[in-house]
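What follows is subunit A.
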Amino acid sequence: MQNDSRSQKIVDIIQAYARRHSLWILAYGTGCGAIEIPSTMTSRYDAERLGVRGAATPRQADVLLITGYLTVKTLKRVIRVYEQMQSPKYVIGFGSCAINGGMYWDSYNTIKMLDQYIPVDVYISGCMPRPEAVLSGFGKLQDLIKAGVADGPKRYEENFDWYRANQKKIIKNWNFADYNW
Partner candidate 1 sequence: MVGSPVLFVAIPLLAAFLIPLMGMIWKEFVRIIPGLVLAYMLVLSVSLIIYIQSHGTIVEVISGWGPPVGINLVFSPFSGALTTLMTFLGLLVWLYSHKFKRNVDYEPAKKYFILLMLMVTGSVGMVLTGDLFNMFVFIEIVSISGYGLTSFFVRRDSAEAAFKFLLMGAFASSFLLIGIMIIYTQLGTLNMAEIAQRMPQMDYHMKVFSLIFILVAIGVEAETFPLNGWAPDVYTQAPGPISAAMSGIVVKAAVYANIRIIYTMYDLQGAYEYLLIIGLITFIVAETAALKQERLKRMLAYSSIGQMGLAMIAFGIGTKEGVYAALFLMFSHAIIKSLLFFSGSYLVYNKTSKYIKHVNGMGKYLPITAFLFTLGAFAIIGLPPFMGFWSKLALLSAAADSNLVILVAVILVVSIVEAVYYLRVVNRIFFFKKRANTKPEKPTINAMIAMLSLAAIVLVIGFYPDLVTGLIERAADDLMDKGRYIGEILSKN
Partner candidate 2 sequence: MEKYLDILEIAIYGSAVALILIGLYGALTKKSLIKIVLGLSIMDSGIHLMMIALGYLKGGTAPIFSKGFENSADQMVDPIPQALVLTAIVIGFGVTAVALSLVIRLYRHHDTLRIDEIKNLKW
Partner candidate 3 sequence: MEILQYIFGGIITFLLAFVVGMTFGGTRRKIIARIQNRYGPPIYQNFIDAFKLFSKTSAVHHGAMHYMGPAFLMVSSVVSLMFIPILRDGGWFPNLNFHGDLIFLLYMMVFGSLGMALGAGQTGNPNSAIGVTRGLAQMVGYEIPWIMALVAMMIQFHTTSITGLMDVQLQSGTWNLFASPFAFVAAILASLGMFRYAPFNIVGAPAELASGPASENGGKYLFTMMSSHSVFAFVKLTLFADLFLGGAGNLVELLIKTFLLYMIPVLYGVVNPRYRTEQAVRWFWGWPTVFGIIAIAYAVWST
């Protein structure tokens, strides 16, 4: 993307267009937010018209949806899933639990600040957010992609040590290999 040639620019534009109109989501349905995703896809809201579509595995997905609070246990899986996804990849934090712990703010084993562990692009507020809010969240993400600021993987790579330190602080029995960039 550092290439300034004209043809590269055109490619970039097309790429950005394609990326924002084809958001394959991997819904990490940890909390009550998981129930909102299906209704977002149903005929009333029809997220597919935006190019949003479910992906089966992390390898195929573009967007990781963290739909609710994360515990110590689930954080490990989320990290793994995030690391298995292929760049460019985006993370949407979903509901107040993902933002600051929400109603579990004082629980001993929930994660309060999601963006300390993985780079989050968009938070959707609400407890729970309605499908309309979810759609607007996707819209926001598209805007970010268009603006070229949805560069989660880059941030993650650059601040990898910090992220990993944070992650290891929470997860005591760390038993998987460091991500091999």
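The candidate set was assembled so that all candidates are chains of the complex that A comes from, given by their letters.
The rule is simple: a residue touches a chain if its C-beta (ideal position, glycine included) is under 8 Å from a C-beta of that chain, and two chains touch if they have at least 3 such contacts; residues count from 1.
All figures in this text were calculated on a predicted structure; none of them were measured in a lab.
Within the complex, subunit A makes contact with only one of the listed candidates (1, 2 or 3), namely 3.
On the side of subunit A, the complex with candidate 3 involves touching residues 14-15, 17-19, 21-22, 24, 42-43, 46, 48-49, 51, 53-54, 56-62, 85-88, 153.
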